[in-house]
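For this depiction, one protein chain was excluded, whereas all remaining protein chains were kept in their positions.
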C-alpha cells in the first residue's frame, strides 16, 4: 500500500520534472529557466571587482540558495526516474551534476565557483518549453544539415589547419623574434588570428616579405570562408527540399507538396494529413 | 458650410502629406527627404568640437528651423489624418514625435540634442518616393525571407550566446585579471569581439592555454558564419520562387501557387492557366 | 593616292592597336600589359623613401619613358580611330588620358605623380587578350548577376547606413569624448569599422553600456553579412540556370539542356547547334 502511494508520488514527480506538456510541468520548466538565467547572471556579476566588494554576502547567499535548490532538483530527478543510472550518465544528467558541484568545490578550491557558468548549458534542457512552437523542429533541420556536411567541413578544417601550421612556421622564419613572432606555436596563433580575419593586431609583420606573406594569408582567409558557407547552403537547401518532397499525392503520385497543402496541386485530389 | 471647406482643406493636406502619387505629394516628399538628411548632417557636424566653436550660432539656428518645420508638419499630420490617435501611436507617428522632442529637451538637459539623429529613421517614410521603381517590392522580398528564417536564426543566436557566455567564463578563469579579462561580463564582451571576427585587440590572451582557447573560438566564429548565410540563401531562393508566381486561387483566394500547379492546394479548385 | 596610302596605314594601325585577334594585335597587347604593370610597380617603389633616395634618377627616367610611350600610344589611338571624339570621351579614352597626365602635372604640382596608379585601370583594356579563354564570359555572368541584385543590395546598404548613423550617434552620447568618440562623424566611422567586422581597435568602448551596444552592433554585423551573400547566391544561381535553360528540344520541347548536349535527353532527338 505504502509502495503504491510511493509509486504514484514518483510518477507525479516525474510528470512535473521531466515532462513539459502538462500545466504543472510547464510551470516547473519556466521557473527553472528563470532560476538558471538568474544564477548565471549572479556568477557573472560576482566576478566584477567593484560589485563584489560591496555585495559579496548577497552574491554568496544567492549562489548557495541556487545551488541547494538545484541539488534538491538533481536528487528528485534521480529519485523519480525509472532507471536512475541511465539518467545520471546521460548528457543532461552529467550537465546537471557539473552545474552544482563547483559551489561545493569552492569551499576547498578558491575561484572554482566561476565554473558555475556551465549552468548555462542547462538552458538546453528547457528548450522543451518551446516545443509547442516550431523551435525544436527548426533546430533539427539545422542539425541534420550540419551533420550531413560534417565530412566536407572536416576536409576543409584539415586544409585550414595545415595552411595555418605552414604559414605560421614560414612567418617565424621570415619575421623572427623582433616582431613578436617568438616561436612557431605563437606564429601559428597569429596565422589563425589572421586567416579567420579576426586581426587583433597584438602581433603584426614588420618586414616587407612578412607583409607580403600576411597579405596572401588574408586574401586566402577572405576567399576560403566561401567554402563552408557554400557547403552549408547546399546542405540546408537539400534538407529543405527533402522536407518538402516527403508528401506524395495518392492519386497522381506527384511529389513535393508543401506542408500546409490540403489538395494535390496537379490533380486536385485531397492529400492525407501529416502525422502529428 | 465652413465645416465642408474645412474638410476639403483637410483632404487636400492629407493628399499632399500622406500620399506620394500626386505631383504635389511627390514634391512635398522630396523636400522632406532633403530636410531630414540636412538636419542629420547638421547635428553630426555640430558634434565636431572645432566646427562647433566657430559656427555654434549657425548650427543652433538651423536646428531650431528644422525642428519648428518638423513640428508644424507633425501637427498638420495629426490634423489632416482621419483618425489622429491611430497616427500618433503608429510606428511612424512615434518616430515623427521622437524626431522633434530632443531639441525642446535640450533647453533643459544638455547634450540631448544628439538624440536628434533618430530623425534618420524618418527616411524610411520617404522610401515611398521610390515606390515607382521596384525598391519597396525588393525590400518586401527581403523582409519576407528574413521573417521566414526568424526561428532558425533565433536558434542560431541562442547557440551563439551560450557559446559566448561559456567561453567568456572559461577565459576569465584561464587568463585572469593580468591580461585584461577583469570580470566575466568583460570576458563575454571579448568573446563576442572574437567570435564575430571583429578583433579590436584591446584585450588579447597572454597565456598559451588562453591562446589555444581563443584559436578554437576564432575558428568556430569563422565557420559558423556559414549557418546564417546558408539560412538566408535558402529562404531568399524560396521567396524568389514564390515571388515569380503570385497566382491566386479564384475560389479560396490563397496566394503563392507554384507556376506548374493546376489545382489550388488548399481547396482543390482548378487554377486559371498562366498567360503566356 | 596619298590619302589612300594614309587610309591603309590608319587601318593597319587600328587593327594593331584596337584588335586582339591578329598576331600583331596580340603582340601589341602583351607588350602594353607588361608596360602598364611595370609602370605601376615603378610608381609604387618610388614612394618608398629608402629606395627613392638611392634610385631617384632611375625612377624618373623610367617614369618619363613610360609616359612618353603612353602619350604616343594615346595620339595613335586618336589618329587611327574612325571617330576620334567618340574614343576620347569613351570610358577607356578617359582612363588613357588620366593615365598620362599626372607625370606632366608633376612638373608643376609636387606629389601628383602618385596618381599615376590610375594606370592600373588600363589593365581592364588588356582583358581582351584573354578573350580566347572564357574569362570575359565569366565576367559577364558575374556582372549580370550583380546588376540583377542591385536594387536588393541598395535596400540593404540603405538599412546598413541608417543603422551605422544611429549607432554612431548613440555611442557618441553613451561613451563621450573620453574614450575617443570625439564627434558623431568619428562615432559613425567607428560603427562602420565595427559593423563590417574590421575592428581596427584604434577606438574602443570603455563603459559597460558602450560595450553592450558594441556587442549588439557586432552580432548584427556578423549576422547581416548573410543578406548580401544570400542575394548574390540566388542571382548567380538564376543566371546560371538561364544559361542552361536557353536550349529547347525541337521535338519534345523539353528545356534546360546543357551547353555541350548534342541530343535531347528526354526523346533522343538531335539538338540544333548553338550559335557561335
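Letters are used for the chains, namely A, B and C, taken in the order the chains are written, and counting of residues starts over at 1 for each.
As a working rule, a contact is a pair of C-beta atoms (placed from the backbone, for glycine too) under 8 Å apart; a residue touches a chain by one contact, two chains touch by 3 or more.
Keep in mind that this is a model prediction, so the values were computed, not measured.
Taking the complete complex into account, C:185 is the one of C:158, C:185 or C:208 that touches the chain left out. Annotation: of C:145, C:173 or C:219, C:145 touches the absent chain (contact as defined above). Per the touch definition above, the residue from A:225, A:239 or A:264 contacting the chain not shown is A:225. Touching the chain that is not shown, out of C:13, C:45 or C:58: C:45 (per the contact rule at the top). Of the residues in subunit A, those that touch the hidden partner chain are 151-152, 154-156, 158, 162, 165-166, 168-169, 172-173, 182-186, 188, 194, 197-201, 204, 208, 211, 214-215, 218-219, 221-223, 225-227, 229-231, 233-234, 237-238. In the full complex, subunit B makes contact with the omitted chain through residues 197-201, 229, 233.
Against the chain not shown here, subunit C presents residues 40, 43-45, 47-49, 111, 114-115, 117-118, 120-121, 123-124, 133-135, 138-139, 141-142, 145-146, 153, 157, 160, 185-186, 189, 192-193, 195-202, 221, 225, 228-229, 231-233, 235-237, 240, 257-258, 260-271.
Just so we're on the same page, only the chains that are shown with their structure count from here on.
Both copies, subunit A and subunit B, contribute mostly unmatched positions to the interface they share, with under half of the numbers common to the two. Chain centres defined as mean CA positions place B nearest to the mean of all protein CA atoms. Separation between the centroids of subunit B and subunit C, computed from CA atoms only, is 30 Å. Look at where the CA atoms of subunit A average out and do the same for subunit C: the two points lie 41 Å apart.
Centroids built from CA atoms put subunit B at 29 Å from subunit A. The multi-chain contact residues of subunit C, meaning those touching 2 or more other chains, are 197-201, 229, 233.
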